[in-house]
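Below is a structure I'd like to ask you about.
Note that this complex is displayed minus one protein chain, with the remaining chains in position.
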Amino acid sequence: MEVIVRVGGAGVCGTDNNIQSGLANPTPKLPYTLGHENAGWIEEAGAVAASAGMKKGDPVILHPLISCGLCKACRTGNDMHCISSKFPGINTDGGYAQFIKTSVRSVIRLAPGTDPVPLAPYADAGITSYHALKRVASQLNPGSTAVVIGIGGLGHLAIQMLKALTPAFVVGIARSNAKVEFAKQLGADAAFPAGKDGGVKDVLDFTNGVGADAVLDFVADKGTPDNGVKMIKKGGTYCIIGEGGIVSDPTIDMIVRELNIIGSFVGTYNELSELMELNRMGKIKIVSKVYPMSDVVQVMKDLKEGRVLGRSVLDPWK
Amino acid sequence: MEVIVRVGGAGVCGTDNNIQSGLANPTPKLPYTLGHENAGWIEEAGAVAASAGMKKGDPVILHPLISCGLCKACRTGNDMHCISSKFPGINTDGGYAQFIKTSVRSVIRLAPGTDPVPLAPYADAGITSYHALKRVASQLNPGSTAVVIGIGGLGHLAIQMLKALTPAFVVGIARSNAKVEFAKQLGADAAFPAGKDGGVKDVLDFTNGVGADAVLDFVADKGTPDNGVKMIKKGGTYCIIGEGGIVSDPTIDMIVRELNIIGSFVGTYNELSELMELNRMGKIKIVSKVYPMSDVVQVMKDLKEGRVLGRSVLDPWK
Amino acid sequence: MEVIVRVGGAGVCGTDNNIQSGLANPTPKLPYTLGHENAGWIEEAGAVAASAGMKKGDPVILHPLISCGLCKACRTGNDMHCISSKFPGINTDGGYAQFIKTSVRSVIRLAPGTDPVPLAPYADAGITSYHALKRVASQLNPGSTAVVIGIGGLGHLAIQMLKALTPAFVVGIARSNAKVEFAKQLGADAAFPAGKDGGVKDVLDFTNGVGADAVLDFVADKGTPDNGVKMIKKGGTYCIIGEGGIVSDPTIDMIVRELNIIGSFVGTYNELSELMELNRMGKIKIVSKVYPMSDVVQVMKDLKEGRVLGRSVLDPWK
Partner (left out) sequence: MEVIVRVGGAGVCGTDNNIQSGLANPTPKLPYTLGHENAGWIEEAGAVAASAGMKKGDPVILHPLISCGLCKACRTGNDMHCISSKFPGINTDGGYAQFIKTSVRSVIRLAPGTDPVPLAPYADAGITSYHALKRVASQLNPGSTAVVIGIGGLGHLAIQMLKALTPAFVVGIARSNAKVEFAKQLGADAAFPAGKDGGVKDVLDFTNGVGADAVLDFVADKGTPDNGVKMIKKGGTYCIIGEGGIVSDPTIDMIVRELNIIGSFVGTYNELSELMELNRMGKIKIVSKVYPMSDVVQVMKDLKEGRVLGRSVLDPWK
């Protein structure tokens, strides 16, 4: 089932900064290679991969987990909940390297001639946004409103997906003015600075006091959960994708407003396939910039300090 | 659309004690009549009700809200979210009285000859349990486990419904030994005293460490939300029906376990109709005891002090 | 509940020609007024309507059925299956008239200042397309293909809705070259003349031999069902909206391909509301041309002979 992939690009994610800062739990054993958003070209295809038609040079993107294919989760398509998975760049060596060993189960071939390098962030930022969108999409009808909190690597894709796949009005909320503007450029119907109340008043005003049908919170830290829950309408859904904070709500409010608070984790292999189709159709466009691996320290620092629009990608061959 | 109903029985709910204690928000204006679980016989049917075939003497049970039928919520069947509803016994006069005025939209006729009196608690305790069950039922497959926290007026019905309508193993959790035993008599596959950890260890043991697919929390107070969230498996649902406490969880846990925390509120008219069919088929049996209205003080006290198995019903004609 | 509406426009539907030709079953009793796609302005609002804020001059579009609001179908939102409905223009007098009497339950108010006249066809052609789309939308993911058979009053809207609300590739099939071109102008990714095989080969070629995920057949006559069923992929859905023919398939094919053959009928009040929101957002645009009522004979003839692009609307005041 094994496949060796020549890494073309490895996306740089906030999680990488957390791991480096020692915030990961458990802490990985050193030496250890970061990188869980990987794309490139097949270098060597094992027997199963070869019989599936994979061959050296095929451009590919990798599902972030290596899943077993046999457990119940895998057999319902929920690869990310595989009970015996490995997660390269998280709990085993990842893609900040020239080659990575993965499984045929993680490989998605791209159309011949595709440049995989700038697409690497779809492998995690993209799939994670898309999976969250899928969890709330059935609630988004014409006239609905969806809010995206955090317009970074994930949020900038979520705005585009919401516009491409649902009829909802899309509202972006970000800390910096640059990202508020970025949200609008990406197609948001409105975008507001988080300000003091995290955008609650702006969202309520935008929805005539009713609240949003769905809130996708890509921050989920520093008070955004408190504000996110306040923005939802009766029967609406607050979907958590970020991490760091705590979500809480009085049970009386949960029942009277019949709220849904849900977590969303990575996504399935099939979802990543669909996402690459959306990209190929031009319905979404990743905003990514490629740097040589030697810039890794600066690139990670830029991310931590909020200076990245979209996503940065490291090219280990430069 | 009006219908006058001769009240045969009015169920006594914990909410009635809360209102009496001044905990309702907003506090109702006095004088005020409690009673939001009502059944009886049609006394007088207005023109619309008469043309729908309703007539004096028909045994009936009442959907707890009086809904408009015209707002978006009503027109999707979610009567309980009607934007211009009245809730007799909550925000207008209720059924601790010999007659109650309601709307044809709230009336469900029972099979001819049915004694409506002991069935009154289905009108709120029943529908609220059933609606919660409907919200989680799609997750309950053979081999799944559902937990019911709180074996009172609602929980004792939830256990029966779960056994009748799903293939899940059902686990009851209660404070008192009497209610632990009651849960078993009602068909629970296992029942545990809440103990120090609210039953978390017992549920994890029962599920081989995996956790429950769904937890229905009819208490949602005094720490049960903390424990309820701990009992759920990856991708599972913690459903809140009780009130009083606060639910909270770190966002990292919400995403890694892909949890769903949802509130459930009353239920729809169609759900109450289905419930009466379940009762008629003998698939569920309400445990209720009827008292004369003159016993109201004692009955409400017994409920507050946890001495009621199932539900008490007041008969305003005795 | 009554409302008198001054008819601004009444859409002309193929069903009108069928009724006039005596094909309706049962045949309406003469004298009788056609017209089941109506929009205009409120002329007089009854008490319930007035208390809901409706007043003379409000631009409105009418749900095609007058539903009771009390039966099980109405109470789940399926107004079109109301067991005691009237269907003006089908089984009672319709909108080829200066005024029409309807119920508050059928009235959807448009944004102030909206010209309702050209929008009339949304009342039936629009809602019927939208309801069919809703029935298949969950199967349409990135990379899916949806086929629209018949690019007339309904099909020309279906193409736009599919493009606006789903990521599917959309293929149109029509008899005339003019309508094949029309389909492309409306946004279809491809459009083919029905030809000898009803477009089966073209659809299979377009989908690399796999077949379409969903086929919406707005003709459902003259052999289109046979061809429609052949175009579907394993697990796909053939949705019937037109009428006149017979659908049939060997049961062995139904099971091996796990096909779904479904009928779709009109749509709900809430769906018409959503549709008007889609129109307001500019996501779909009806192609309609308004004629004075005196042109009715010619307009109906043009429709019968396939010379109408989009929909014709009669203005009873001209």
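For reference, chains read A, B and C in written order, and residue numbers begin at 1 within each chain.
The rule is simple: a contact is a pair of C-beta atoms (placed from the backbone, for glycine too) under 8 Å apart; a residue touches a chain by one contact, two chains touch by 3 or more.
Just so it is clear, the structure is predicted and the values come from calculations on it, not from any experiment.
Novice: Could you tell which one of A:Lys55, A:Arg75, A:Lys289 or A:Arg307 touches the chain left off the display?
Specialist: A:Arg75
Novice: Out of C:Leu30, C:Ile252 or C:Val297, which residue would touch the omitted chain in the full complex?
Specialist: C:Ile252
Novice: Tell me which of A:Arg105, A:His131, A:Lys230 or A:Arg311 is the one touching the absent chain.
Specialist: Looking across A:Arg105, A:His131, A:Lys230 or A:Arg311, the contact with the absent chain belongs to A:Arg105.
Novice: Touching the missing chain, which residues of subunit A?
Specialist: Where subunit A meets the chain not shown: residues 48, 52, 69-70, 72, 75-77, 79, 104-105, 268-270, 273.
Novice: Which parts of subunit B are in contact with the chain that was left out?
Specialist: Subunit B touches the chain not shown through residues 138, 141-143, 164-167, 273-275, 277-278, 281, 283.
Novice: Extract the touching residues of subunit C with respect to the undisplayed chain.
Specialist: Against the missing chain, subunit C presents residues 78, 81, 217, 220-221, 225, 234-235, 240-265.
The rule we apply is simple: only the chains that are shown with their structure count from here on.
Novice: In graph terms, with chains as vertices and touches as edges, which category applies: line, ring, star, complete, or other?
Specialist: Here the contact pattern is complete, since every chain touches every other one.
Novice: For subunit B and subunit C, let me know how many angstrom lie between their CA-based centres, rounded off.
Specialist: The separation of the two C-alpha centroids amounts to 41 Å.
Novice: Which positions in subunit B are in touch with at least two other chains?
Specialist: None at all.
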